[in-house]
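What you see is the complex with one protein chain gone and the rest in place.
Chain lettering (A, B and C) follows the sequence in which the chains are written, and residue indices restart at 1 in each chain.
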Amino acid sequence: MKIGKLVGTIGAAACVVMAMPALAQDIKLGVVAGMSGPGTSYGIGIRQGAEMAVKEINAAGGIKGRKIALVVADDASNPAQSVTAMQRLVNEPVDLVVGGWGSSQVLANMDVAERAGLPYIVVGATNPKITTDKNKWTFRVIFTDSVQAEQIADAAVKRLGMKRIAVIHDANDYGVGNRDIFLASLKKIGIEPVAMVSYQSADKDFTAQLSRIREANPDGLAIFGTIPAAPAIMNQARDLGIKARFIGTGGLANENLMTLSPKASEGTVLTTYFHEDVDAQARAWADRYVKEFSGSAQPPRPVLAAWEYRAIKFIAAPCLESSGTDKEKLRQCISRWKGKLFSVPGEAYFDKTGQLIQQSVLVEVGNGAFQAFKGK
Amino acid sequence: MTAFRISQRGWIVVAALAALVALPGYAPQYLVHVANFILIYTLPVIGLGFLTGFTGRVSLAQGALFGVGAYTTALLTTKLGWAPLATLVPSVLMTVVLAVALGGAAVRLAGLYFVMATIGIQQIVWLVLMNWIELTNGPQGVRSIPAIGLGGYELETPQRFFFLALAAAGISYFLAKRVIGSRLGLYLRALSDDQLAASSVAVEVGRAKVTALALSAAWAGAGGFLYAHYVRYIHPDMFGLEASVLYLVMSMFGGYRSIAGMIVATAILESATEYLRPFGEFRMIAYGMILLLGMMYFPKGILTLVRRRASAPATEKS
Amino acid sequence: MALLSASGVSLAFAGVRALAQIDLQIEEGELLGIIGPNGSGKSTLFNVLSGIYRVDDGSIVFRGQRIEQLGVAQIVRCGIARTFQNKRLFGTMTVLENVVVAALKGAQGSALGDVLGLRSAAQARDKAVAIADRCLALTGLTQSRELLARDLPYGAQNRLELARALALEPTLLLLDEPAAGLNPSERAELRELIRRIHGEGLTIALVEHDVRMVTGLCARAIVLDHGEKIADGASAAVVRDPRVQAAYFGVVEGEEEAHGV
Partner (left out) sequence: MFDQLFIGGLATGCIYAVVGLGFTLVYRTLRMVNFAQGHVFMAGAFLGLVIAERVRLPALPLLLVVGAVAFALGMVLERLVFRRLYHNHEVFIVGSIGLGIVLMNGVRVFFPEPVPFPKVFGSTVVQIGTARFQEAYLWVVVSTLVLVVLLHAMFTYTRTGRALRAVAADAEIAGTVGVNVNRAIAFTFGLSFAVAAIAGVLIGPLYFVSFDMGDMVGLKAFSAAVFGGINSIPGTILGGLVIGVLENFAGGYISSAYKDLVAFVILLVMLIWRPTGLLGRETPVKV
C-alpha cells in the first residue's frame, strides 16, 4: 500500500506540473494553497474541489464554449512563498483566482492580487482583517471568525447552558482572531472566561496550559486551534481529568479530529462551513466527492473542497458567463452576486467588504462523525 | 596571452552585466520577481560570508538578524510613519547592536560553541517576534509596509524595484571586496587559518571576530530592510531557522572565500527553490540531497571545483 | 638592568610540574641559548614568556613592565616576537600577506577608514608592505612573494616564519627550535642568518636541543631539565657540566659525539 501511496503522490505532483495544458483561448483559473508543509490536507482539499468543479463545468460545455484551465500554485503554507506563488499566477496571467488557505498566507498574497487588479475569491482563511473596506479585488466565501465566534459563544451560553467557560487558543491569526471575538460576545451576554491560555501551533505537550485550566474547573472549554493541536489538547485534557465539554469553530471542522482523538472528541460542539446533512444537494455532492477522491494519497477533506467547488460552480462560473474575463466587469459581477448555496441555510450575498454573509452551521461530534446539532 | 584572456573575460562580464541591467525590459514579471529575491538574499549571504568564509565561524542566526532589519523598518514606517529611506540606518544599527549584544561574547568561543549560541539566538529572536504581540503584532505579522519612494517615484512593481535591488547588491559586493581587502580582512583570514599564530603576530583576535559578527549583522539588516519594502508584509515565520539554513548553504556553497561564488550560489539555489516548487515534498528532498552530497564531495564549495586556476587561486590582493 | 627578567616562574598542568621556580635574565643585545632534552620545559617556558600560558606564580618583567598577566597580542605589542616549534603559518594566504599581517602590528585603525580607502589607511598599508619586503629580502624569500604559504618547501616555510616574526620589529625574539627538520646545509645557512640578525642589535633567545648549534652561536646558555634550571653560564662550560651530561644520558666527552637526543 505504501508504494501505491508514493506513486499516487508523484502522480499528483506531476499533474500539478502539467496542469491541464492551457490552450490559448481557455479561461485560466488560478488556485493558490498550501499543498506541502503544515497545511497540506487543507490545500489538497481545495485543489480537489477545484478539479471537480472545473471538470463538471467543462463537461457541460464550459463557459460559452471556452474550457476552464486550472493553474495551481503551491505556497507550501508559508507566507513568504505565498507571495511568490501569487506573483506566478499574476504573471501567467490567470483571469481570476479561487483558493487561499491560512490567514498568514492570504494576508501576504492578497496584496499582490490587489495591486495587480486580479479578482481573488478566498475559500480557506477566516481572519477578519482579510475583508475590510480597503480591499477591492479580494472576496471571501468562508465566513470570518467573527461570525463563527459570535454564534458559538451564543450557543454555549443559551443552548448548552455553560457558566464557567475557559479558553485555549493557538497564538496564530486564527486563534487570536477567534479568541478576541469570542470574549467580546461573551462579555455582551455578561459572562467572563474563568481561564485563558495560548500555545504555539507546533506544540505537542499541553500539560502546562491544561493544568492552569484544570485549576479553574470549567464546565466548557473553547479550543480555537487546528489539527493536530486541537485533538492533542482534547486527549490530554481528558487525561488530566478535565470533564468540561469542548466547543470550537471552523479549525476543528476536519475529519482528522475524530481519527486523532476518537474518545475525547465525543460531544464537541462546533460551527462549521459545510455539512452533508444540512440539505439533500449537499449530501449528493459529498457522496460524489468522496467517491471521486477516496483513492488518492490524501483522505478526502470535504470542508474546504466544498467551498472551492461552490465558489467556482455557483459564483465564478455564472459571473464568467455573464461578464466574460474583463477583470473590472468580473469584479462588479461578483460583488453584486446573491443566491442560494447547498449546505448554507437561507440566501447568501457579498457585503461591501467582499465578505459572503450567511448563516453558519452548528454540528456535534457523535460516535466518530459530525452530526447536525439538535439542541442539548 | 594574458592581455587577451583578460579582455575576453572582461567582455563576458560586461555582456552579462548589460543583460542583467536590461532584465526588467525583456523578462516576464515573475522572473524579475525571483531575480529581486536573489539580489536581496545576496546581502545576508555575503554578510554571512564574513563569518563562514573569512573567519571560519558558522552562524545559524542570519535568518533572525535578517528579520530584525525587516521588523525595525516595518515598525518604524507603519507605526511611527517614518519615510522608508530614513529607516535604513536604524534598521542596520538595530541589527548590529542586537547581534553584538546577544552574540558578542559567544563569537569569541571555540567554533562549535559559537554555532550552538547562534541557534539559541535564532530561536530567541523568532520566539520574541512571535510572542511580543504589542510590539510586533506577533503572528498577525506587519501589513501594508510602504514601498520605497525615490524622488516621488514609488518602487511598487517588481520591475521598478529591480534597479534598487541591483544597486544594493552592487554596493554590497563592492563594499565586501573592500572589507576583505582591508586590514580587517587580512586579520580575519589569518585568525581563521591559525588563531594562535594570529594572536602571536599582534592581531586582537577577539575584537576582529566581534567586528566580523557586526559586519555580518549589518549586511543582514540592510537585506531585511530591502525585503520588508519589497514584500510589504512580513511574518515571523519568514525569519525562522529554515531561512538561516538557506543563507548558510548559499554562503558555503559559493566557494570557500569567494564573494562572487556566494552570489552565483545564491542565484542557483534560490531559483532551484522556485522552479522545483511544483514538486512539493520532493523539492525539499532534492534540496536536502544537494546539501548532503555537496558537503560530502565538495567540502570547499562547488565553485572552487569550477575554478581551473593553476597554482594560486584568485586571492584578494592586499 | 636585564632586558627581561623572570623570577620564581612556576606552572603545573593537572599536577604535572612543567616549570618549577625558574629564574632567568636576558641581557640587552644577547644571543641566549636554551637547551635541554625533550619535555624539559623549553617550549613551555616560551609559551609562558609569550603569554600563551599564564604562570601559576612568579613574575616576568620586560623593560621594566610586568607582563605575566598580559594577553598574547599585548605582549607582542610590548616587543616580544616568537616562532613556533611546529611551523604555524597562514596557509591560505600568500607569503607577502603572511608577513604584512605581522608588519601591521595589529594596528586597529578604523576598519571604516580602510573600507572607504582613506589616505591614512593606505599609508599604513604601504608602510607595512615596505617592512614586509625588507624582512623577505633578509630571509631570501622575495622571489616567492606571491606563492601561497602552504605551497612553499619546508625550509622556506621555516624562514617565512622567521621573516614574519622580524616584521613585528621586536626588541626580543624567541626562536623555538628553528633548525628542526633542516638538512646540514640549511642548518648552516640558518646559523648565518641568525648571526646576521643578531648582528643588527636584536636580542634573541634560542631554544634548541642540537647542542652544537647553541655552542656555535650563543655566548651564554641555560639548561632546563624536568622544568628546573640546572645550569646557567658560558655555553662551552655549561655543555661539559656533569649534571647536564647526565640529563642528556651519556653524552660522551668531546665535541664530535654530541648529538641531539
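Structure notes:
Convention: a residue touches a chain if its C-beta (ideal position, glycine included) is under 8 Å from a C-beta of that chain, and two chains touch if they have at least 3 such contacts.
A quick note: this is a predicted structure, and the numbers were derived from the prediction, not measured.
Check B:Y113, B:F174 or B:Y275 against the missing chain and you find that the one touching it is B:Y113. Interface with the hidden chain, as seen from chain A, comprises residues 2, 5-6, 9, 36, 38, 40-41, 171, 197-200, 202-205, 207-209, 211-212, 214-215, 227-228, 231-232, 239-241, 256, 259-260, 297-299.
Residues of chain B in touch with the missing chain: 52, 56, 58, 102, 105-106, 109-113, 115-117, 119-121, 123-124, 127-128, 130-131, 196, 241, 245, 248-249, 252, 281-282, 284-285, 287-297, 299.
In this text, only the chains that are shown with their structure count from here on.
Taken as a contact graph, the chains are arranged in an open line, each linked only to its neighbours along the path.
Overall, the chain located most centrally, as judged by its C-alpha mean against the mean of all protein C-alpha atoms, is B. For chain C, the chain whose average C-alpha position is most distant is A.
In whole angstrom, the spacing between the mean C-alpha positions of chain A and chain C is 75. One inter-chain figure worth recording: chain B and chain C are separated by 42 Å, centre to centre, where each centre is the mean of the chain's CA atoms. Per-chain Cα centroids separate chain A from chain B by 37 Å. If you check the complex, the residues on chain A that touch chain B are 9-10, 13, 16-17, 35-36, 72-74, 76, 78-81, 83-85, 87-88, 90-91, 104, 107-108, 111, 115, 127, 129, 171-173, 175-176, 200.
Per the touch definition, chain B reaches chain C in the complex via residues 175, 178-179, 182-184, 186-187, 189-190, 193-194, 196-205, 207, 211, 256-257, 311-312, 315, 318.
Contact residues on chain B toward chain A in their complex (touch as defined above): 28-30, 33-34, 37, 130-131, 133, 138-141, 143-144, 156-158, 231-233, 235, 237-238, 274, 277-284.
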